[in-house]
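All remarks here apply to the structure that follows.
As you look at this complex, bear in mind that one protein chain is not there, while each of the others sits in place.
Moving on to chain A:
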Amino acid sequence: MTEHVLSPQGQQCLQALMRVWFEFERQLGRVPLLQRLDRGQFSKADYCQLLLNWRQQVIEGSRWISRCASSFDRDYSDVRSVIIGHAREEHRDYEMLERDYVAAGGNLTDIQQAPRNIGTEALHGFLMYRASQPNPVDLIGAMWIIEGLGQKMANDWAAQIDQTTAGDGSYTRFMRYHGANDDDHMQKLYQLIDRLCQSPAQLTAIVRTARVTARLYCLQLEEVDHE
């Protein structure tokens, strides 16, 4: 991939976002649920519990991203187009997740009626708040974390879950689906970083939002065990 060379500001932003991501992966490595998955001490019930907790955030995810798109004014109409496209692609992903939950032995009404966990409350609240600000350029930081997670789910977790629960891939479709079109997604992200990170203040805001998103995401995963 040589097409797109980032601006110096964009490059600094990418360096910082890579570090936020690596730090996030280390935080994930300390989440008890994921440590158990790593050790192969993870049951189908654990997986269902994970999906049950996750669904609420996936549903809210489509809302903050739509809100984010609508908060960009006319000067950012190009960005708005990209984000609307993204929101449209993903806003019904939760249905796939629900099907996985049922395929793994869960009861549809249980997942549909489950409340948000504490981490999800915090993450959703934060993202909706940021998305409601005029021209929320910092949310590229949140997208960075969530795109990275999608790839991690598809490349690591789905296989680990199938292996430890003796699955055949029939109930990890939602996770695997996020590995599709990786390169295309990365390309879009790079372009957005370049477009949206044009000053040191924007860089600081993007990195801060990425870090908050990462921390709250971990909190959400930590809370899966607390329900």
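Some notes on this structure:
Keep this in mind: contacts are C-beta pairs under 8 Å (C-beta built on N, C-alpha and C of every residue); 3 or more make two chains touch, one makes a residue touch a chain; residues count from 1.
Just so it is clear, contacts and distances are computed from a predicted model.
For the chain that is left out, the UniProt protein name among "Sugar ABC transporter permease YjfF", "Glutathione import ATP-binding protein GsiA", "Potassium-transporting ATPase KdpC subunit" or "Beta-ketoacyl-ACP synthase III" is "Beta-ketoacyl-ACP synthase III".
In the complete assembly, the contact with the undisplayed chain comes from A:40, out of A:40, A:169 or A:200. With the whole complex as reference, residues 1, 4-6, 8, 11-12, 14-16, 18-19, 22-23, 25-27, 29-30, 35, 38-40, 186, 190 of chain A touch the missing chain.
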